[in-house]
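Every protein chain but one is kept in place in this view of the complex.
The chains carry the letters A and B, assigned in the order they are written, with residues numbered from 1 in each.
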Amino acid sequence: MNHEIQDGIRIRARELLSLGEVGCVIGHERGPRGRVRPVFVHDAGDAGRLVWDQTCHHNLVVYLRDRAAPSRRGDAPLRAGIVARPCDVRALNVLIHEGQVARDQVFVIGVACPGMLAEEAEGAGGSLAEHCRRCKERVPLFYDALVGEPPPVDAVVDAWEDLAELEGSTPGERLAFWIREFDRCIRCYACRQACPGCYCFECLAEQVDPQWVSIAHRVPQKAFFHVMRAYHLAGRCAECHACDLACPMHIPLSLLNRKIAKEVKALFGYTAGADPTIPPPLATFRKDEELPL
Amino acid sequence: MPDSFEPKIVGFLCNWCSYAGADMTGTSRIPYPSNIRIVRVPCSGRVDPLYVLKAFQEGADGVLVAGCHPGDCHYGDGNLYARRRYALMRSFLDFVGIDAGRLRVEWVSASEGNRFAQVVAELTEQVRQLGPWAGLREGQQEAA
Partner (left out) sequence: MKVATRDALARWLDSVMVQRSVIAPRRVEGELLYRPVRSSDDIVFDFERTALSPKTYLLPDTQVVLEVEKRDRAVTLIEPELGREQVIFGIRPCDARALRVLDALLLGRTPADAYYAERREATTLVGLACPQLWDDCFCSSLGSGPDDGSAVDLMICEAESGYLLSANTEKGKVLLEQLEAEETEQACPASETAGARVAVRPPEEWRAVFDDGYWLRLAERCLSCHACTYVCPTCRCFDVRDDTIASGPGLARFRRLRAWDSCMAPAYRRIAGGHNPRPDKAQRLRNRYYCKFCYSPLDFDVVACVGCGRCIAACPVGIDITEMLGEVAALAEERS
């Protein structure tokens, strides 16, 4: 199945590049130590570098902001091909909705995704990553070409089970948990840089004037960054888990985003990236709504 | 906890309704706890959730965000955005460990002097019961 997806990607990439339909294809390659990593293929002859397997966890949509932005200086941006799973396409949809990427500047090579392997399971032919076990989307919401056969959706797993333990704790226990987690954060911003939804020219955490938060690498400052970043992704986070996967200290940051996503779903019936015709929940209101305050 | 704990409450009050309401409380000589420190903003829609988090980090034990009643916003719809923002922020801060009881969002009109006093008294008492907030601040115990 993985081989089929990989072949499909290579064929499509070769075609797009040789016909000049895209300036590059963003996909994965195998690095010198055997691990997969993002790659930008510019020539049809290099299409063989593209690989695909269940360790290709990077959300490549993050690179589209540079590649496929609507023109600002009158230069036509290069059209890019991109390998995208259902979660990646949700993120892309958010960017299109927010005017960061133009739909016609991207050729989406959609992947019918069987899920990513859990990090520990890599090489052991083992189980899926927790967030992939929960996922019910097999085929991206939209695509220009689809590779792979949609695998069956497994029996429903509780959609929010990752939050259950924390939700069942007291606020004091939750505070202790987050202090422990933020303690080893090194404020490297890998989470933010890997996130397709974080594209502020200057992040609040680094702003000098006003300085919202000091430059200290201490729990209060790190907590401030993570809480505000998650809040700024309210109704925008596509739950792709790029943040978790980028974090060098393996902090389960997606718990923050997912808590907000759960509330957004419950209160507003909204899922980020699902339907671009629905106004984003925090950019609108209903006059007579009753909300828990 | 010590009986003498006096919570520090920070209140973000919109100029047109809730701040005027608080003024009304004062001019009517209705007593209300002096635990609250009021910050006047043009509209509850101006209250960035970032300010609420910062307030907790800089010494507040409780925070009040008050605006006009929905439908009466001086700017039309500012408080309607605020309503959505705070519905999310309140449960999110609770998830991070800041008890939802510490953050209160209220709609107080310019004529509700009595009500403002009542809201502040209730919040002060509630936060007194919850105890001082010291999390996510300078000087708190770092993880071992």
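As a convention for this text, contacts are C-beta pairs under 8 Å (C-beta built on N, C-alpha and C of every residue); 3 or more make two chains touch, one makes a residue touch a chain.
Being a predicted model, the structure only gives us computed values, none of them experimental.
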Problem set entry | Candidate in contact with the missing chain, chosen from A:95, A:194, A:238 or A:255 | A:194
For this session: Name, in rising order, the residues on chain A that touch the hidden chain in the full complex.
Result: 31-33, 35-40, 58, 62-63, 180-181, 183-184, 186-190, 192-194, 202, 206, 208, 211, 214-218, 245-246, 248-250
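The rule is simple: only the chains that are shown with their structure count from here on.
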Exercise. Whole-Å distance, chain A centre to chain B centre, using C-alpha means?
Worked result: 34
Exercise. What part of chain B is in contact with chain A in the complex they form?
Worked result: 49-50, 53-54, 57, 70-71, 77, 80-81, 83-100, 104-106, 135-138, 140-143
Problem set entry | chain B-touching residues of chain A, taken from the complex the two chains share | 166-167, 171-172, 174-180, 183, 204, 212, 218-220, 223-224, 227-228, 230-231, 234, 256, 259-260, 263-264, 267-268, 281-282, 285, 287-289, 291-293
